[in-house]
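Down below is the structure, laid out as structure tokens.
With one protein chain removed, the remaining protein chains of the complex are shown where they sit.
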Amino acid sequence: MPLDAQQLAEACASTLYERDAASQAMGMQLLEVGPGRASVGMHVRADMLQGVGTCHGGHLFALADSAFAFACNTYNAVTVAIGCSIDYVAPAQLDDRLVARAVEQSRSGRTGNYDVRIENQRGELIALFHGKSYKVRGTLLDLENLQ
Amino acid sequence: MPLDAQQLAEACASTLYERDAASQAMGMQLLEVGPGRASVGMHVRADMLQGVGTCHGGHLFALADSAFAFACNTYNAVTVAIGCSIDYVAPAQLDDRLVARAVEQSRSGRTGNYDVRIENQRGELIALFHGKSYKVRGTLLDLENLQ
Amino acid sequence: MPLDAQQLAEACASTLYERDAASQAMGMQLLEVGPGRASVGMHVRADMLQGVGTCHGGHLFALADSAFAFACNTYNAVTVAIGCSIDYVAPAQLDDRLVARAVEQSRSGRTGNYDVRIENQRGELIALFHGKSYKVRGTLLDLENLQ
Partner (left out) sequence: MPLDAQQLAEACASTLYERDAASQAMGMQLLEVGPGRASVGMHVRADMLQGVGTCHGGHLFALADSAFAFACNTYNAVTVAIGCSIDYVAPAQLDDRLVARAVEQSRSGRTGNYDVRIENQRGELIALFHGKSYKVRGTLLDLENLQ
């Protein structure tokens, strides 16, 4: 029995997360996933603070980028980022619990566009991220063996 | 005797780096700094790899973002990022030695624009980054006590 | 009697539009405005086509940029763009009737972030635009004389 779109999205995201040492090392958790969308959580640790005492932009970016990567890889076609931008709205502080929600805005041909919002535990907007994806060759899952 | 522009840039970058737990935890090294510019090195470790086995975009971004932060803070005025973008040109691999070079493109009023190039140990272009800075209140150094 | 937020938004947008020779020359029409949002229409004319026969990116950008400008100036504080990006999703053709809808994503201190979607007459997504605003000195309206 073939996987439906939701099952496929979940299987892709789990597989990608298991292989993703970087997201794991940053303590990211995959909270929710569906076709073209993903939510990822991260706790701001002391080793993520930069020179002015707030979360390094690289870690905010990494969180959004992981959510984007999980979201654009929910169709079992290997898809990479070709360009991203981030706008910082408010600083994230030590011990903040951040959630990044990625939502597909467009997908056609080999490219797609995804928006990601990062919020803290009080629902305050921390950053806005936009990612452009590009489908390369290959699949994430070995579907023959899965079923 | 007051610091000249080069000395001021170096003092600002050293101070910022010492306080920057995130850049240190990622193993970044401050290679060179001057007014409006900075070069930062980073070694791609196993805990920086994402699901397809190359360096996570968040770590590439973090490297460029740190170079940008050091470059825009070389005038002893606390300056933060308000928005950044990155374009990925080629993947970075495990054990690559990356260098990010940030160069000021404009600075007027409270905002500035900086370009950063990330290259690997063979001089191959890995990513292009653009950062927009915003000068907030305060200084990085206690100049009275420095001299 | 002071203007309410909706009336203020409409008065700001009308004033800005009247002074905006560029938007008028491109045949843009202000369709709807409210606090932090604006919709602008434009008809793709023959003099807007570029070398491959579709609407020039500059005109798509201009349409989104005008919607963004009207949206971020709805509070009677003169606000300018400091940086924008556009992602092209599908080409716009001769005689297409485009609508750009700008919606505020954040506004704090002197800066704000706005998302704009451009769609054609069939509701197809043509482009995604993101604008960063910066509040300068001054007001758009002479409120004393308006009331």
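Order as written gives the chain letters A, B and C; numbering starts at 1 within each chain.
Rule of thumb we're sticking to: a contact is a pair of C-beta atoms (placed from the backbone, for glycine too) under 8 Å apart; a residue touches a chain by one contact, two chains touch by 3 or more.
Please read all numbers here as calculations on a predicted model, not as lab measurements.
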item	value
Chain not shown: contacting residue from C:Met48, C:Ala71 or C:Val116	C:Met48
Hidden partner chain, residues of subunit C it touches	15-23, 25-26, 46-53, 55-59, 61-63, 65-66, 69, 73, 78, 80-88
Where the missing chain touches subunit A, by residue	82-83, 85, 111, 132, 134
Absent-chain interface as seen on subunit B, which is shown	85, 87, 89-90, 105-106, 108, 113, 115, 125, 128, 130, 132
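By definition in this document, only the chains that are shown with their structure count from here on.
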item	value
Self-contact between copies subunit B and subunit C, residue sets same or different by half	same
Between subunit A and its twin subunit C, rotation from the CA superposition, multiple of 5 degrees	180
Inter-centroid spacing, subunit C versus subunit A (mean Cα positions, whole Å)	30
Averaged-CA centre spacing for the pair subunit C and subunit B, given as whole angstrom	34
Sequence positions of subunit A contacting 2 or more other chains	85, 87
